[in-house]
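With one protein chain withheld, the remaining protein chains of the complex are depicted in position.
A, B and C label the chains in the order they appear, each numbered from 1.
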Amino acid sequence: MNPSWIWLTIALPFIGFLVNGALALAKPEAKRVVAIVGPGVLLAAFAVAVGIFAGLWGNPPDQPLVFPLWAWIGAGGLEINLALQVDQLSLVMLLVVTGVGSLIHIFSVGYMVADPGFARFFAYLNLFMVFMLILILGSSLPVLFVGWEGVGLCSYLLIGFWYQEKANADAGKKAFIVNRIGDFGALVAMFILFWSLGTLEFAEIATLAPTTLAVGGATVTAATLFLFLGCAGKSAQIPLYVWLPDAMAGPTPVSALIHAATMVTAGVYLVARTSVLFAMAPLSSAVVAGVGALTAIFAATIGLRQYDIKKVLAYSTVSQLGYMFLGVGSAAYTAGVFHLVTHAFFKALLFLGSGSVIHAMHHAYHATHSHDDAQDIRNMGGLKRYLPTTFILMLLATLAIAGIPPFSGFFSKDEILASAFGRGAEHPIYYLFWALGAAAALLTAFYMMRMMAMTFWGENRTGATEREHLHEAPMVMTGPLIVLGVLSVIGGVINLPAFWPTPPHHGLERWLEPVLAPAARLMPVQIPHGATEYALIGAAILIAVVGLVAGYRTTLAKPITAAQQAPEEVGFAKVLFHKYYIDELYHSLIVRPLVGISRFVLWRFVDQGVIDGAGVNGSAGLMKSLGWLGTRLQSGQLGFYVIVFLVGAVWLLHSVIR
Amino acid sequence: MNPIDMRTPLGIVTAMLPELIVVATSLVVLLLNAWRHRTAADSRLAGQVSLVGLVVALAALAALWSGGATAAGPPHMVALDGYRFAALGVVLVASIGGVLLALDYLEREGMLAPEYYSLLLMATAGMMYLAGAEDLIVLFLGLEVMSVPVYVMAAFNRRNVLSAEAGLKYFLIGAFASAFLLYGIALVYGATGSTALTVIGSATSAQGLPVMAGLGLMLLVIGLGFKVASVPFHMWAPDVYDGAPTPVTAFMATGVKAAGFLALVRVLMVGFPNTIDSWQPALGGLAAASMIVGNLVALTQRSIKRMLAYSSVAHAGYLLAAVWAGSRAGAAATLMYLGSYVLTTIATFGILGVLGRGGERDVTVDSVAGLARRRPWLAFALAVCMFSLLGFPGTFGFVGKWAILSAITAEHHRALAVVLVLTSLVSAGYYLPIVRSMYMKDPVSEASHAQASLPAAARIAVAIGVVLILVFGVAPQPVVTSTVETARAFVGTGLDRVADLRP
Amino acid sequence: MNELLTSIGYNNWILPVLLVVPTAGALVVGLLKAEAAKRVALAVTVIELVLSLGLWVSVDTSSGTMELVRAYRWIPQWGITFALGIDGISLMMVLLTTLLMPLCVLGSFNYITKREPGYYALLLVLTTGMLGVFVAIDMFLFYVFWEVMLIPMYFLIGIWGGKNRLYASLKFFIYTMAGSLLMLVAILAMVRGAAVATGTVSFSYFHLLANAGAPGLVAIAPWLFLAFFLAFAIKVPMFPFHTWLPDAHVEAPTAGSVILASVLLKMGTYGFLRFAIPFFPSVAYSELVQGVVVSLAVIGIVYGALVAMVQPDIKKLVAYSSVSHLGFAMLGIWAATVQGVQGALMVMIGHGFSTGALFFLIGMIYERRHTREIAAFGGIARVVPIFSLILTVVALASIGLPGLNGFIGEFLVLVGSFKTYPIATGIATTGVIFAAAYLLWALQRIIFNRLDKPENETIPDLTVRELVVLAPLLIGIVWMGLYPKPILDKMEPAAKRYIEMARPGQPVEGVTITARAEGAR
Partner (left out) sequence: MLLGPSLVLSAILFSIGVAGVMLRRNAIILFMCVELMLNAVNLSFVALSTAHGFTGQVMVFFVMTVAAAEAAVGLAIILAIFRHTKSVDLKTMNLLQG
C-alpha cells in the first residue's frame, strides 16, 4: 500500500470518534453500533498500517517520507506544515499502537458493555488513538506536540471517566497538570531549537543540528534537558511520575492502552526521535539514563508493598519506563524502542488480565452486594481455579517482565542493561546505573511474583458466598489476552541478539538503522562482547529466577489476611505502602502553599488590599476628605470670606512686585 | 457696511444699538410696572415684553455682526469688533435664558414682582457694557450697572431669609471687591495716564510694566476674579448661588460670569498683551486653585444646587486657564467654552427648577432617583447636561474643553493642562452619580417626580440648550469658525505667536 | 467577488457606512417596543456583519499600510478631519467586532428582561464606538470614539448589571477615563510639537507619525509615552491597573462581559501596536521601559492565573484569566519579532473567541441557576451534557490546547519573545501550567464530581437559540486552531510594518534564514 495513505490511519479513528461521540450525546443506548464502530475503525487503521508496512518492507526508505496535509502556522521564518512523517521508527510505533490498540478496544467491548457511558468511553478511546497517531506521525515538534497534548487530554478524560467520584476527577486533573509541567519543558526546548536551528522539522533538525550546533555545547544540552523534562512528565519519570499511579482510577482497559502500552512510552519515542540531539549532549544522555535507572529502582521498591493489583502494575510500569530511559540514555535507542515494544505486549496483557480478574471479582461482589475492594489482592487468592486462562496468560507475562528467556522481556531488558554496562567503560557512572537497573530487575521479578501468588495461588479469600460467582471472562475479553500472550512470548524475535542460536539477528536494529544512524555516528552503542556479555546474561537470568522464587516463597510462607482484617503496616513497609509519602510531600510543599499564597497574599492582600483598597478607593477617599475640609472652611461667616479674599489679594499683588 | 465713525451721534447709536435696545426695554418694563404690578398676568406680561426686547437686541446684534461693523477714527470707549459682538451674543443668550426660566418660576414661588425683569434687563445692559468696554471707565460703570441689580435679584425672594442673606452677603463683599477694582483702575490710570485700553496697551508695550501699573492690573484681576467666582475670591459664590432663587442663580452663574470673563480677556489682551509674563503666573495660580477647590468641594455636596455652585467655581478655573494662555487661541477658547457653559448651565438650572420647590435647596442626588423611568426626556436632558459639564466627547462641553486644552498645551506649559484633566476626572465623581441616580436607581415612591415637568417657557430654554449642546458636540464646525475668526480680529501685537491654532 | 465589490464602489463607502449603520439603527431601536427592538437590533447587527465581510476580500493587506483611507472635512481650523483607514490588524479587529455583535444581541434575548429598547440601542451605539476606534486614523476622531464607547458600557453595566453594579460601573468609567484624559493632553502636545516643526496643524495619524520625532517632542517624549501607556495599559488591563476588570466583568450583563473581554480589552493592545510604540519607539524600547513593561506583562500572566485559581465566582475567574492572557499579548507586542507580534494578534483574536464563548456559557448557566458561585454547581455534566461538552472545549481552547485557537497565539508569542526576552519568556511559559490548573479545577468543580445539589438535578440543557449563539464561536475556535494560516497571512505585512516602526534597522525575519543557510552547507 502506498505510504501516502498514512492519513487514513488518523482519519479512521476520527470518524469513529465522531460517530461514537454523536451517539453518546444523542443515543447512548445504541451499544451495538458502538461495539462495532469503536474497535472496527481501529482494526481498519491497523490494516492500513500493516499495508503500508508491507509496502515498505522490501525497500525501506533511507530518508523519512513526509506527507504535508496543509500549511498550519506561518509567521516570519516559522513555517509549520501539518505534515505526517513515515519512517522506520514511526512505522514500528504505528504497528504497535494500532495493533495493541485494536486488541484493547476489542477487550473493552466486553469489559465496559455494562457501563451507561459505553458510547462516551469509545468516543474518548477513538479520540485518543487519533492524537496518539498524530504524536507518532507528526513530522515536526509542534505537530507532535498536538498529539502530545491531545493524548494528555484524552488521558484526563478517561481517568476521570467515572467523574461522579471526586477522586477520579482529581486523578484526571492531576495527570493533566503534572503533564503540563513537562510540556513547559517541551515548549522551552522548542523555542531554543527554533532560534538556534531555525526549524522544528525532525528531518531538518537531524541534518542541521550536527552542522550548526557544537557537540556537548550549552544550546544542545539545554534543549535536550528541557525536552527530557517533557518526556519525564509524559512517561512518568522522577520527579513527575506521581500522576501515573493515580491514573489507575480510570477503567482498566484505559490503564492498559494509555498508561502502559502507548501514551506513557511517548517520552521514550521522543528521545529516540530526537536521538541526534541527545547523542550530541552526553550530559543530557547521562541525566536521562540516571533518572531512568533511579526511577526503575524507586518505583520497584514501592511496588513491593502495594495491594491494589492495578497499583502494583502501575508502579511496575513506571519502573519499566525507567528501563527504557536507561536504554536510550545509554545511546541504545534500539534497545529502548525494543523494550517499549515488548513492554507494550506484556504490560498490556498484565493489565487486561488484571482487568478480567477485577471483572470477575466485581461480579462476585456485585452479586452479593458486598462492598469489599475488588482490586485488593488480599481479597483474592487461589483464583487460578476460577480463571485458568487469565492465570496462564498472566503467568507468561510475568515471566516475560521478569526477564526469563526466551520470553520477550528477557531480550529487551538484557540489551538495555548490557549497553548501560557498556557505556560504563566510557563514563564509569553508567556502572552505577547498570547496578540500579539490575537491582530493579530483581525487585521486579519479586513483586510481580508476589502479586501473582497472592492473586492466583494459596486459598481463596474472596468469601464463601462470593466464591460461587467467580468465573472466567467471556471470549471477547480472553481473545485479546491470548493474542497478547503469544506476542509476549515470541515478541523477542524482532530483535534477537547475536549470541542467540537462531536468526533473525538484530532485526529491529537493522530496520531502524537509517533513522538512528546520525545519532549512532555521534555516540555509538557499546555492547560488551565475549565473556563479559555472557557473564551479564547469566547474572540477569540468575537475578530473575531468584526474584521469582523469593517472591513466591515469601508471599505464601505465612497465611494472608483479607483486606478488612489486614494489620496496619509497620516500619519501612509502611513507608513503602505510603509510597515514601511523596504525594503528601508535594501537596504540603507545593500545592497548598501555592493556593494559600494566591488566595491570601495575592488576591486578598495585593489585589483587594493594596491596589484596590489603598490605590483606587484610597485616592477616591482622599479626594472626598479634602473636599470635606473645603466645606468646613465654607463657614458662612462673611468675615472669614473677607480674610480669604485678602489673602488671595496679597498673594496676587506680591506676584507682580519683584 | 462702512466703518462706523464713533464720533457722530448716529455712529454711536448704531454701534451701541443692542445695549440701547436692552436699556430701553428695561425702562419700558419699569414704566409698565407702574400701572401693572399686581397679578401673575402682569409679571408674565413684563416677562414677555422683556423677552421681546432681548430678542430684538439679539437681532440688532446679528445685523451689526453680519455687517462686520468696524470702527473708524481715534480710540473710543466701547469696542467695535467681532469679539464684542460674540460677547454680547453670549450675554444676551444668558439673559434670555434667565427670563425664560423665571417666567413660570416666579409665579410658582409667589414672587409676583414684575420689577424682576427690569432689573434683569438693566443687569444685562451692564453686562453688555462690561463685555464690550474698551475703556476702564466704561468697564467700571458696566460692572456696577450689572452688579447693583443682581444684588437685588439675589435677595429677590423677600419672604425667604436665605434669599435675603444671599443678597446681603453678595452685596457687601461685592461692593468691597469693586472698590479693589476701582483702585486698580486708579493705579493703571496713574501709571499709564489713560483709561483707554488701547492706549494702555501701547504704553505698556513701549515701556514695559511699572510696578504701579502691575499693582493696578492685579487689582483689576481681583475685581473681575471676584465676579467670575475664582478661588480665593469665590467664597461668596456657593452661599449666594445657594440662597438666591434658582433662575437668579442661573443668571448669575451664566451672565455675570460670562461678562466678567469677557471683560477680563479684553483687559488683559488689549491692555497688557506684551507684559504677559506679569499676569500669567497670577492667572495660572487662580485657575489651578479654582479647578482644584471647586471640584474637590463639589465632590462632597449633597444638594445639587450647591454642588452646581461649586462646579461653577471649577468651570471658572477652566476658563481662567484659557485666559491664562494669553493667545488668540485662548481668547477663542474662552468664547467657545462660555458658549457651551452658558447653554449647559441654563438648561441644568432650568431642569433643577422643576425638580424641587422653595429654592430647590433640598434637591439631592438621591431625590432624582429613577427620574428616567418617570420623565425620560427630562432625565435625558439632564444627563446630556451632566456629560457636557463633565466635558465628555459628543457634547459641546467637550469641544470647549478641547479648545481650552489645545490653547494651554500650545503654551509649552502643560502642568495646567494636566491639572485640568485630572480635576475634570474628579468632576466625574459628582456629575456621574446624578446620571446614575436617574437611570440606575428606582423611584423612591410612586408619587416621586409627579410634579417634575417643565413649563412651556423653561421647556423651550432647556430644549434649545440640549439640542445645541448635542449639535455643536458633533458638528462644532460653525462655532469653531466664528470663535477663531473673532479672536483673530483682536488687536494687540503680543498675540501673534505660534501659539495660535491657525491652519 | 472582488469585481462585484468594486463595481458597487464598496471600498469608497464601506467604512463610514459601517460606522453609521449601527447608530442609525440605535435611533430606531430606541423608539420601538421590546419585542420589535430585539428583532431590529439583531437585523441591524447581521446587516453590519454581512457588510463588513466584504472587507476580507476587498482590503489588500499585502502592503501592510493603511488601505481605504478616506478623510472627510470636519473641523479644518483645528486640522481635524473625519479620517478612516484599515490595515490587516484593524481588519481582524473589525471583523471580530462585527461577528460578535449579532451573537451578543441574540444571546441577550432571554437574559435582558427590562427596558429592552434602551439596552439594544446602547449595544448598537457601542458597536459604532468600537469600530470607530479600530478604523480612526485621526487622533481627535480616535479619542472621541475611545471615550464615547464608555457611555454605553457605563449604562449597560449600571442598568442591567448585577448586585454591585453601581460601584462597578462608576469604577469602570473613572478608571478608564483617568487613563484617556492624560492621553488627550499627550495628543494635543504632539499636535503642537508637530505644528511647530512643520507649520501645519493636523491631527492626522500619519502626520503625527511622521513628526513624532520633532525636536520639540523628543524632549518630552517620555512623558507623552507615559500618558499613552497609562491609557492603554488600563484598558488592556496590565497589572497593576487591572482591578476595574473583575468588578466590571462580574457585574456586567452577559453581552457586556463578552464585549468587554472580546473587544474592549483589545483596544488597549491595539493602541500600543498602532499608536504608543510607533510614535515613540525609542522610549518604548529604552532599557527601563522594556524592563518595566515586560516584567509587568510576565507578572500579569502568572499573577492573573494564580488569582484566577482561587476565585469563588466563575466570572471573576475568567476576568483574571483575561489579565493573564493579555499579558501574553503584551509580551509578544514588545518582543517585536514577527512571531511575537503575530502571536499577540492571534491571542487578541483567540481570546476574543474563547473568552467570549466562556462568558456566554456562564450567562446561560446563570439564566438557569441565578448564581455564578462555582461552589453552587458540581456534577452537572450528567444533566447538561451538551453544555458541559462545549464548556470543556472552550476551556481547553483557553488553556491553550494545540489544535484549538488558544495555542496558536500563546505558542507564537512565546516563540517570538524567547529571542528577545528568554528569561521572561521562560517564566511566562509557566503560565500554561497555571492556566491548566485554574481552568481544570473550575471545570471539575462545575461539571464533574458528584451531583450533590438537588437544584442542579433539573437544569435544562442548551436551547437551539443558545447553540446558534455558540456555534460560530466554536467553529472559529477550531478553525483558528487547525488552519490559522489565512488570518496570519492577512496580518503579517502589518505586523512586519509595525516591527519596522518599532525597531528600525532590526532584521524583521529574525535569525532563521541564516541558520538554514548554514545547515545547507
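Note that in this section a residue touches a chain if its C-beta (ideal position, glycine included) is under 8 Å from a C-beta of that chain, and two chains touch if they have at least 3 such contacts.
This one's a predicted model, so the numbers in the text were calculated from it and none came from an experiment.
Peer 1: Going by the touch rule at the top, give the shown chains the omitted chain contacts.
Peer 2: Hidden chain, whole complex, touched shown chains: A, B.
Peer 1: Given that one chain is not shown, which residue among B:83, B:117 or B:189 touches it?
Peer 2: B:189
Peer 1: Out of B:81, B:115 or B:242, which is the one that touches the chain we can't see?
Peer 2: Of the listed residues, the one touching the omitted chain is B:242.
Peer 1: Any idea which of B:155, B:213 or B:313 touches the chain not displayed?
Peer 2: B:155
Peer 1: Touching the hidden chain in the full complex, which residues of chain B are there? Just list them.
Peer 2: Missing-chain contacts on chain B: residues 137, 140-141, 144, 148, 151-152, 155, 158, 161-162, 164-169, 171-172, 175-176, 179, 182-183, 185-187, 189-190, 193-195, 238-240, 242-243, 301, 306.
Peer 1: So that we can see where the missing chain sits, which residues of chain A does it touch?
Peer 2: That gives, for chain A, the contact residues 631, 634-639, 642-643, 646.
Here, only the chains that are shown with their structure count from here on.
Peer 1: Could you give the separation in Å between the centres of chain B and chain C, each centre being the mean of its C-alpha atoms?
Peer 2: About 44 Å separates the centre of chain B from that of chain C.
Peer 1: Measuring from the mean C-alpha position of chain A to the mean C-alpha position of chain B, what distance in angstrom results?
Peer 2: The computed centroid separation for chain A versus chain B comes out at 79 Å.
Peer 1: Residues of chain A touching 2+ other chains?
Peer 2: Residues: none.
Peer 1: Which residues, counting only chain B, touch chain A once they are in their complex?
Peer 2: Within the complex, chain B contacts chain A at residues 169, 172-173, 176-177, 180, 209, 211, 214-215, 217-219, 221-222, 225-226, 231-233, 235-236, 238-239, 278-279, 281-282, 285-286, 293, 296-301, 426, 429.
Peer 1: For chain A, which residues are in contact with chain C within the complex?
Peer 2: That would be residues 24-25, 70-78, 82, 142, 145-146, 148-150, 153, 156, 160, 163-166, 169-170, 172-173, 176-177, 180-181, 183-184, 187-188, 190-192, 194-199, 204, 207-208, 211-212, 594-595, 597-599, 602-603, 606-607, 611-612, 615-616 of chain A.
Peer 1: For chain C, which residues count as touching chain A in their complex?
Peer 2: Against chain A, the touching part of chain C is residues 171, 175, 240, 243-244, 303, 306-307, 309-311, 337-339, 342-343, 379, 381-382, 385-386, 389, 396, 401-403, 407-408, 411-412, 414-416, 418-419, 422, 425-426, 429-430, 432-433, 436-437, 440-441, 444, 447-451, 482-485, 488-489, 492, 495-496, 508-516, 518-519, 521.
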